[in-house]
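So, subunit A:
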Amino acid sequence: MKKSISIVCLFLLTSLLFAGGSQENETVPAEAAESSEAAADAAVEEKILNIYCYDSFASEWGPGPALAENFTAATGIEVNLMAPGDAVTVLSKVILEKENPAGDLLIGPDNNLLARVLAEDVLEPYNAPALAGIADELKFDDTNSLLPFDWGYFAICYDSEVLSNPPASLEDLTKGEYAKSLVLMDPRTSSPGMGFLLWTRAVYGEDYLEYWNRLAPSVLTVTESWSNGYGLFTSGEAPLVLSYSTSPVYHKMWEETDRFKALEFKEGNYLQVEGAGVIKGAAHPEAARQFIDYMLSEEGQAIIAVNNIMMPAVGATQLPEAFDMAFISEKPLLLDKEEIAAGEKDWVQSWVEKSGL
Partner candidate 1 sequence: MKLTIDKLDLTLGEFRLTCSLEMPSGKLTTLLGPSGCGKTSLLKSIAGLYSPSAGSIRLGDRELNGLDPRYRKIGMVFQDYALFPHMNVQKNIGYGMPLKGKEAAERCTELLKLVELEGFEERRIEELSGGEKQRIALARALASEPDLLLLDEPLSALDARLRKILRRQIREIQQQTGITTVYVTHDQEEAMAISDQVVLMNKGKIVQADSPEEIYRSPADSFAGDFFGNANILSLAEGGRLFTGEMLNKILTSPRAPSESEAGAQSRGTTGPESSGKALFFRPESCRILEADSEIDTNQEIGGRGTVCYREFGGDFHYLELKDNELSIKIKSPGYQAPETGSTVSWAVSLKECRILA
Partner candidate 2 sequence: MRTAVSVGYVKSVKEELKRSGELRLLPVLLFLFLTFYLPVAVLLLKGLQSEGVWTASWLKEIILSPYYRRIFVFTFSQALLSTLLSLLLGLPGGWILSHVEFPGKKILKALTTIPFILPSILVVLGFILFWGRQGVVNTLLMKLTRQDQPVLDVLYSFKAILLAHVFYNFPIALRLIAAWWEGLGDNQHQAARTLGASERRIFSTITLPQLLPGMISAGSLIFLYCFMSFAVVLVLGGGPRYSTLEVEVYRLIKYSLDFGRGGALALVETAATLFLTWFYIRRERKTIHRESLVKSRIPWKDLGLRTKLFALGYFVLIVIIIFGPILTVIAQSFLVQTTRTGPPELSFRWYREFVAPPGSVRGNSARLLADSMRNSLFLGFSTLLLTLTIGSYASWVLARYRFRFSGLTETVIMMPMGVSSVVLGMGYLWILRGGRLGDIPPRLSIILAHTVIALPFVMRALTPAMRRIRQNLLDASRLMGAGGLRQFISIELPLVKPGLISGGAFALAISLGEINATLILSDAGVPTIPIAILRLIGTYKFYSACALGTILILICLGAFILIDSFEGWEN
């Protein structure tokens, strides 16, 4: 009796220790000092660069491997790509280890994650020279901690073989002819989902839920991830899907079809800008800055655009013809990061309860 109780107690106690201990560790300055010392030592000769990025960035189809290879060839710095999951997971990891960072460069957080990045104070500002070539509306972080490297709009894509008369605005989407034709994503679990919620919020303000209620009959389903939703769309399940303005570029470039098209809406399209930043306390900050410079170079931007299927942040980048499939919106929409941080949780919860879906 006693033995097994003591075993259980041991279990609980040790878990408590670890749980409580983690808090303490974070307030011990010695460790941080140690790591910045280490950084100073390494600055003398930075021959390695640890990059945190999302899985598809590092994958065979992502821009990661090509960027890394070229960068190593040019600078002699070995690049180590680490991708424990999607952009949010990667950011979680960076936040969790901010007292003892294992990475030097963070690639992936977008404008919607900016508020969290700044609040957690995990990145160091870097005024990259290449910022001069980037349009002002893309510079979503005025502290220059998160530097834009590619962008796109959230957009409704449609199957031109099914719809001859595609919607031209958010308002059009609510029309009866599009009943059960639209696949959306859940803002609780996917970034396009969140992007669309913010989009409606940006256009309709306080009345966004009223719009959602009108939109509900047009919605076929709400998926938990972009992958699932887009899969439904390409298998012919629905003619309309929430995706990116750059999605048709892929089909044009690799499948040579212009069947799938992205729609520019009258109310404007919500902007998504992906950013990269030097991790605070990094062991190799100089190498990280060099990599950002490379990412924003003409060669880097082209690699990113083609492999990430996103628009390059630097306006002057030469792009394949297929990129003509992606529109440039007259009215890019973007909510203020403070407003998002303050309202996001309530908006999502209200959406779950009152969207009529």
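A word on the picks: all candidates are chains of the complex that A comes from, given by their letters.
Note that a contact is a pair of C-beta atoms (placed from the backbone, for glycine too) under 8 Å apart; a residue touches a chain by one contact, two chains touch by 3 or more; residues count from 1.
Since the structure is predicted, the reported quantities are computational estimates derived from the model, not experimental observations.
*Asks:* Which numbered chain among 1 or 2 touches subunit A in this complex, counting any copy?
*Replies:* That would be candidate 2, which touches subunit A.
*Asks:* Which bits of subunit A are touching candidate 2 when the two form their complex?
*Replies:* These residues of subunit A touch candidate 2: 1, 3-4, 7-8, 11-12, 14-16, 18-20, 22-24, 53, 55-56, 58-62, 65, 81-85, 88-89, 91-93, 95-97, 99-102, 116, 159, 161-162, 180, 184, 186, 188-189, 219-232, 234-238, 247, 250-251, 253-254, 259, 307, 309, 344-345, 348-349, 351-353, 355, 357.
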